[in-house]
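Missing here: one protein chain of the complex. Every other protein chain is in place.
Going in written order, the chains are labelled A and B, and every chain counts its residues from 1.
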Amino acid sequence: MSETAIGRGWGGQDVRRELHSELLEINMGPQHPATHGVLRLLVRTDGEIVHGVTAHIGYLHRCAEKIAEGCDWRQWMVYTDRFDYLAPINMNFGYAVAVERMLGVRVPERAEHIRVICAELQRIASHLIAIGTFGLDMGAWTPLLYCFREREEILNILERLTGGRMLYNYFDIGGLRFDAYDGFERDVLAFVNIMEQKIPEYDTLLSYNKIFIERTADVGVIDLATCLAYGCTGPVLRGAGVPFDCRKDDPYSIYDRFEFDIPYGEGEQGTVGDCWDRYMVRMREMYESCRIIRQAVDALPGGPVKAEDLKKLVKVPQGSLYTRTESSKGEIGYHVFADGGSKPFRTKVRSPSFSNLHVIEKVGPGMMLSDLVATVGSLDIVLGEIDR
Amino acid sequence: MEATAIHALLQSRFGDAVSDYVDGFEKGSLVAAGRVAEIAAFLRDDPALGFESLMCLTGLDWDGYDASGKGKSVDILGYDELGRPQASDRVGDGDLGVAYALYSHRHGHKHTLFVRVTRAAPEVASTAAVWPTAAWHEREAWDLVGIRFTGHPDLKRILLDEGWEGHPLRKDYVMPGAWQGVPLDGRDYAACKWDESGVTLPDDVKRPEGPQQPEGTQQPESGNQG
Partner (left out) sequence: MQVMTDLFARVFGDGLSPLGLLIAGGLTMALIMALVMASCAIVFTWAERKVAGFIQSRYGPMRVGRWHGVLQPVADMVKILGKEDIVPQDADKPLFLLAPFVIFVGSLMAWAAIPFAPGFIAADLDLGLFYIFAVSSAATIGILMAGWASNNKWSLYGAARGAAQAVSYEIPLALACIPVVMITGSLNMNDIVIAQQGGIWRWHFLHDPFLFVAFLLYFVASIAEVNRGPFDLPETESELVAGYHTEYTGMRFAFFFLAEYANLFLVSCIATAVFLGGWQPLFGPVFLPGLVFVIKAVLLVLLQMWLRWTLPRLRVDQLMHVCWKVMVPLALVCVLGAGIWMLATGQAG
C-alpha cells in the first residue's frame, strides 16, 4: 500500500513503504443496526479511515415493475405503497399524478386538497423517522422516542382516514378511494398545533447540541456538482445549497396555490452540504409542511372525491411520460409507458434513494468509519424503494 | 428552449445519429445507440442546453408496444390448475431500448432520448462518463432487460443475485423452475430428491436457454464475513 491516507483529525499521514499492511475489508450489513434496511456496504479501511465503499443492494428486490405488466392500472397502486414504506402516500401520489397526466383526467378539488394534506402529513412522518434514526446513529437515544411520539399522532389520523397505519393504498387514479371521515380537519389542525410546538424541543435536544454538531458539521460534505452529477435530489440536493424542489420547479396537483418556502443548506455550522445541513433541511421542511397543511385545510372544499368520467377499467392511450413528484426522500419519478391496453406496458420507478445511495461511493473514501455511518444516516435511504 | 428546437439543434450537430422527433406526452428524440455517449456529452456541456441532470434511465423491451397503437399487454401472472405460473408463450422478436429522461435545472427544460436496439445485438454506448448516476441505472437496465452498455466501468447485476439467469423485464422471460435447489413453480419439496450431493430436481423443471451474462463477469467480491 503506497497511498497517503487523508482523514479528518489525523492530518496527512504517510504510509512507510517498507511496512507491509493491507486494507481491512469489512462488511456493514446486510444485517446491521445502522444501515437503515438490508443494505450491504463493503468497506475497505485502513484502521479508522475508509478507503473505499461499495454498496450491494438488491436484498429487497421484488420486481414490482414486472408485476405491473400483469395488473391493471388501478391495481398496481397497492404495490407503490411498498416502495418507500415510510412515506407510502408520496409513492401513491407520484403514480396517480403520472397516470392522470397521461389520461388527461381532472381530479376533483376536494380530492386534490385531501391529497396534499395527506402527502404533507406523510412528509412530516417520514422526516421524523429520518431525524430520529439519525440521532440514534449518533448515539442520542432519546430524540427517536420523541419523534415516534409525534409520528404516532400522524399514524392515528391516517389510520382513521384510510384504515392502515403503515401502508395505505388510499389514492386512486382520478382521486381517492373514499372520502375523509368527519372530524378529519379538526384532527389535522390539532396535530399541526402540537407539531409546531414540539419542533423546538428537538432543536434543544439534538440540533444545537455541541456533540451532535461535532459529529455532523463538516462531515460527509456533498457539494452541488457531485449532487447533480450523481442525481441526488431532495434534502441531499437542498443541503448542498440550492432550493430545488419538484413542488416549485415542476408543480403538480395544487401545490402552486400554496405559499411555502424551500429550506436549503447554508453551511450554518460547518460547510455547505454537510450532514448537519441535510438534517436541518429536514427539520425546517417539517415547519413548511405544517404551513401547507394549514392552508390546505382552510381551503378544503366539499364535493366528490373521484373523477366522474373515468371507467373502472382504465385504459391509458399509447405514449410515454416521465412524471416526477417530491417525496420526503427526494424526487420520485415514474416513467410510464402505455400501449393503449388495460395494463401498464412498462412502469419504471426512479427512486430518490437509489441515486442518493450511489453518492456514498464517491464521498465515502477519506472519511472515518463513524463519519460513514453519519453520512449514510443523513442520506435517509429506504431499501424498499432502492430495490423495488 | 422548446423540444423541437432542441431536436433541431441535435440534428444539425449529429446528423444521421438523431432520427425521429418523438411527439407524445413527453417530447424527445430517437437517437442511434452507438452515439448516445457523444450526444449526451453535448447535451450536458452545451450552454444553451445545459442538461446537467439525468433524471431517469429506463431500459425496456419494446416488444408489442407499437402494434397499431393497440398493443396487447403480456399476461404473465396467469396460473395453471396446479398453481404453477404460466410461461409467456410470446416469442420475443421486438427491439429492446433505453429511454433517457433529461432535465436542465439551469433552463428548466426537459427532453427525452429514445434508443432502440435489436434483440440480437443489444448494445448501447454507456453514458456513465457523462452522468455518473447512469452507472447504476445502466447496471439495472443490464440486469433486468439485458442491454449491454459498452464502455461501462463495471457492468454487473445490481438488483438480482449475480448468479441469476435471464432478464426478467423482457416480454418473453420465463421464470426458472428452481433456483439453487429451491423449486419456484409451485411444486413442493417432496417432488425433489435430497442427498449428500445436493438436490436433484425432477426432469420437467423449466430452465431458461443458456447463460445470459457478459463475458468476464466479476466473481462475487471477497468480503470476509466481518
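Everything below uses one rule, namely that a contact is a pair of C-beta atoms (placed from the backbone, for glycine too) under 8 Å apart; a residue touches a chain by one contact, two chains touch by 3 or more.
Predicted, not measured: the structure shown is a model, and the values here were computed from it.
Listed residues A:37, A:58, A:88 or A:135: the one in touch with the omitted chain is A:135. In the complete complex, the residue from A:166, A:194 or A:211 that touches the missing chain is A:211.
For chain A, the residues touching the chain absent from view are 8-10, 24, 26, 32-34, 48, 135-142, 145-146, 149, 205-206, 209, 211-212, 214-215, 368-371, 373.
Heads up, the rule we're going with is that only the chains that are shown with their structure count from here on.
Once the centre of each chain is set as its mean CA position, chain A and chain B turn out to be 25 Å apart. Remark: chain A residues 25-28, 40, 42, 54, 57-58, 61, 63, 65-67, 69-71, 101-102, 228-231, 242, 244, 249, 317-322, 324, 331, 333, 335, 337, 339-346, 348, 350, 354-355, 358, 362, 387-388 touch chain B in the complex. Within the complex, the chain B residues that touch chain A are 24-26, 52-56, 58, 60-61, 64-67, 69-77, 99, 101, 105, 108, 110, 112, 131-133, 135-137, 144, 157-161, 168-169, 171, 173, 221-226.
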